[in-house]
Each structure stands twice: as structure tokens, then as C-alpha cells.
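With one protein chain held back, the other chains of the complex are shown just where they sit.
Right, subunit A next:
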Amino acid sequence: MRPAAVVGTGQTHHAAKRLDVSMAGLCREAIDRAMADAGVDWSDIDAVVLGKAPDLFEGVMMPELFLADALGAVGKPLLRVHTAGSVGGSTGNVAASLVQSGVHDRVLAVAFEKQSESNAMWALSVPTPFTMPVHAGAGGYFAPHVRSYIRRSAAPEHIGAMVAAKDRRNGSKNPYAHLKQPDITVESVQASTMLWDPIRYDETCPSSDGACAVVISSEPTSGQAAWIRATAMRTEPTTFAGRDQVNPQAGQDAARALWKQAGITDPLSEVDAAEIYVPFSWFEPMWLENLGFTDIGQGWKLTEAGETEIGGRLPVNPSGGVLSSNPIGASGLLRFAEAAMQVMGTAGDHQVDGARVALGHAYGGGSQFFAMWVVGSEKP
């Protein structure tokens, strides 16, 4: 496997409704920034990989076909990836594999969601015959498992609010973030409406329109490079007897494989920044444990000690994360791109000083798809 690197990143200004652009225009806003960042032109791109969450979200079957012109994919290999909410991460990994394998030299990875064209909560709660219609979107799905985590770990109630306040404050330093709330506090989060008890309004990701793009190359194109040290993906069924929804096996297995491939034995000491898919605040401590940054039941202590703040031992979501911007299909690739930006030193006001190794992480479905990568400033 030959080395591959992220050589350019781009994203849109995320917002609840980007009514000024078509889906094509939304994608191009991210693509044009990524290609300018990489200093490449269309003739430099060998293949395009598009990531998008379920088609019911925009009601467009196979959007990669009608977007081919906008993606610059005419006459080139064009592949669509779909692994629910983790799809942005899987898209990065698929694009990386096309370069690492030697099939292509430079690949453009793009992911998007235009949530304003539909209603994801509706699309995730279609009542099928013969069943009990108690499903209530992603929040309704994940809230019981958050409750299980709180019970199992005996975490104090304010941990979720701490994560939300931190991520929203970080988002205020990110010019592209949908939500910018510099004055948010733990108390104001705790005072917000309880939506899906135990998940409050301010502990919930927004619904965003947005896109993200990265250029992955076998050689640097403009000097800067985030070298891909490891990638991993794992999957498990949505439900089976004995399934651990708090600490899914697929996530544990993916993380183990990732750290091994990256040559990392102590993630908490060796990783300088982490962009972890946290759509509901409590998933920060849950995934810290699932990823092996802490022992089981200890993740919340890292959060509580302030160690996941920018300047802490492991800054988590310095970009503001999914809690600040959630164009679902793009959210995973945003995590991957933000990790790359940290090690390239291009993260601006939310840059973690001296970041040399960073994690990008995404999960999707009912915590059943996991995709992650480790990027570093040093060529392996």
C-alpha cells in the first residue's frame, strides 16, 4: 500500500436553509474551495467519490448521476458511497483506498446533504405496517441508549451539557459553522427544552444544508499534506440479542484495527486532536470509551476535567463538530477534513497548537456503521 495524503479541503458555509444554491451549487462551493486549497485543476483529478445519506432525505434517487457535470466526473470513474450518517467518513476512506492501492493518483471526495429540501425526522420515522409507531427520528432512537450509558457509567447529569457548551463555543471560532454560540453556558444548555428525555434541545445537532470536499493524492500538490496513517470501517446489525448499543462491537473493532495500523499504542497520549461524530452531546464520552481513549465508564471524567477542550489533553471537536453543523451526508467527511486541517495547520481560529496526529471519526445508522481515519503531518 503506497502513502496517500489529503492535500486540500473545502466546505460550505453551513446553514439551516441554503436556498441560494442548488444541490449542484452547494457541492461546488465545497469542491472549488478544496481544489483551490490543493492547487489542482480538473485535469489533475482522476476519479470522484460522492457520499450521501439516504435518498429519502432529498427524494432524489442516485443523485450522483444528475450531479455528474457539477462534480467534474464526466468521462471519469464516479462512485457513490452510502453508509447512513457515517457516509462522509466512508467516502473519505474509499477515496483514500483508490489512491493507496495505486489505482488513481488523485481522487476528489465529496459529500453533501441539503436537509432543507425535506424532513429527515419524517424520513427516519416512516411507519411500516404491523409495527408499533413509536419511532421518533434519530433523537428518539438514541435517547434510550444515552440513558443506558448514564446508568452504566454513573456519569453526573451535567456532562452532556458540558459537551454541548464546549462544542458550540468551538463552533463560534469556525467561520463555516452553522451554529455560532460564543456565550452558551452549561446552565443555559441545562435550561433548554427536554426533547427526547434525557436529551435536551441544546444537546442536539442542528439540521443543516452543507457540503464538504477533500482532494486525496499520492504526492503533495501545494506543499501541505495530511498523510493518511490508517483507515478503518466496521459494521454490525442494527439489533441482535445481546447487542451493546452503548459500546458497539463494530466501533471497538474498527478502533483497534485503526490504532494498530497507525502504530499507535496509547491513543490518549499520541493523538493531538480528535474530530468525533457527536450528534447528541452524550456521545462524546460514549465514543471516547468505544474508541479506546479511556477505559469503559471513564470517558465522562475526561470531559468533566476539561481535557476535551481546545488546550486540553485531547481536544475533541475543535471545529464545533456535528453539534454545530449537521449536513448529515457531509458530517462524516467534515470530521475527516477537520482532522486533516489540524495536522496541516490550516484550521484557523480553532487550530490546536502543534497538532501532528489527528483522528477523524464517523458513525451512522443505529450505531452500526463506523468509519475512521488517522492523519499525520509526517509522511509514513
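Simple rule for what comes next: contacts are C-beta pairs under 8 Å (C-beta built on N, C-alpha and C of every residue); 3 or more make two chains touch, one makes a residue touch a chain; residues count from 1.
Just so it is clear, contacts and distances are computed from a predicted model.
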| item | value |
| --- | --- |
| Record-based protein name (UniProt) of the chain missing from this complex, from "ABC transporter permease", "cytochrome-c oxidase", "Pyruvate ferredoxin oxidoreductase alpha subunit" or "DNA-binding protein" | "DNA-binding protein" |
| Hidden-chain contact residue, picked from the options A:Val246, A:Leu288 or A:Leu323 | A:Val246 |
| Touch with the omitted chain, as defined above, among A:Gly10, A:Gly72, A:Gly160 or A:Gly376 | A:Gly72 |
| Sole contact to the chain not displayed, among A:Gly59, A:Pro156 or A:Pro182 | A:Gly59 |
| Absent-chain contact - pick from A:Ala36, A:Val103, A:Met194 or A:Ile296 | A:Met194 |
| Touch residues of subunit A, complete complex, unshown partner | 17-22, 24-25, 28, 42, 56, 58-59, 68-72, 74, 114, 116-119, 121-123, 125-137, 139-140, 143-145, 147-148, 151-152, 193-199, 237, 239-246 |
